[in-house]
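The complex is shown incomplete by one protein chain, all other protein chains being positioned as in the whole.
Let's look at subunit A:
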Amino acid sequence: MEEIEIVKQMFTEPKPSPSVLAVGRERVVRGTRGRTRRRAAPFWAAGVALGAAAATVAVVTVGSGGSGAPTTRSAIRLSAAQEVLAGAARNAERQAALNPQPSQWVYYRLVGYDPKRQDHVYKYEGWERLDARQDASRIEGRIVVHGPRNPGPEVYTPLGAWRRLAGLPTEPRKMLAALRDQPGLSPDDADSPDERAFANAGELLWNSPLGAPPKVQSALYRALGTLPGIRVDKSPDAVGEPAVGLSLPHTQEILFDPRTYQYLGARVVSDGVQKKRPQPPAGLSATKRKAWEQQGANYRVPPAGTLVSSQLRTLVKLVDKPGNR
């Protein structure tokens, strides 16, 4: 069999990455489900209310249990994270398409948690011009506009992030590839290409209060659904709003409303890992070098699982001028 062994050596390619396999799995799940539902429907349509809602995507009732044999037979196993993302994708598809202009504004209400503030939980409402050159808030009943100012990097402005999202491809594998490679965004903790894609998605969603065109936003959620190993955090948010958080090992959590699957915001939970401090810059004097090192010693990472921060936009609206709600 020596010739066979040589052919094997010569033609064997490296293993496919988990995300490639997961994309394929998603296709198999989608491709096999549609047909069988049609076949199976007359079978048990009587007992189970398989209405239009259940028929659109595979969320069905896996995990909620107790609905008997028919459901477990027909339902495809989606992970808890995939259920959330499938719900988020459907919700995104239902949103109206927007055509935001740089001179328009976004009105938003925000609830946040920050242990460094005097009141750990804070609320805020305000307006920001889509090009980020101005913002506005209500002070003693009057609308006060701040700016104009330098808007900073475009991908951190509401319209810049919206446009960046709008330009993403909708095919899941291409979407993930594009998310991995986002110039100007820097998820420094991301450890793997999948983590980088997930972290960049979270960052773009946060930077763009208006989200993305419905098609792209739902495609983005479906693409994230193909990533293996997404964790689901159902613990109630510190700000008192119900939220379900999704994350990969070294990323922030992306928060969704657990009932509507509307995007809400981001939460940072400590992984308890002390980051390696970068080398001190070259050419420091002995005193400065010492100060640099001591500063490092003082820096403590909170224990794993500690909530570091949380920010939720509970309401977002595209308006023409500040003061409008």
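By definition in this document, a contact is a pair of C-beta atoms (placed from the backbone, for glycine too) under 8 Å apart; a residue touches a chain by one contact, two chains touch by 3 or more; residues count from 1.
One rule holds for everything that comes next: contacts and distances are computed from a predicted model.
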Among "YdbS-like PH domain-containing protein", "2-hydroxyhepta-2,4-diene-1,7-dioate isomerase", "ABC transporter ATP-binding protein" or "RNA polymerase sigma factor", the UniProt name of the subunit that does not appear here: "RNA polymerase sigma factor"
Of A:12, A:99, A:118 or A:150, the residue in touch with the unshown chain: A:12
Contact footprint on subunit A, counting only the chain that is left out: 2-16, 20-21, 23-25, 27-29, 31-33, 35-36, 39, 73-74, 76-77, 173
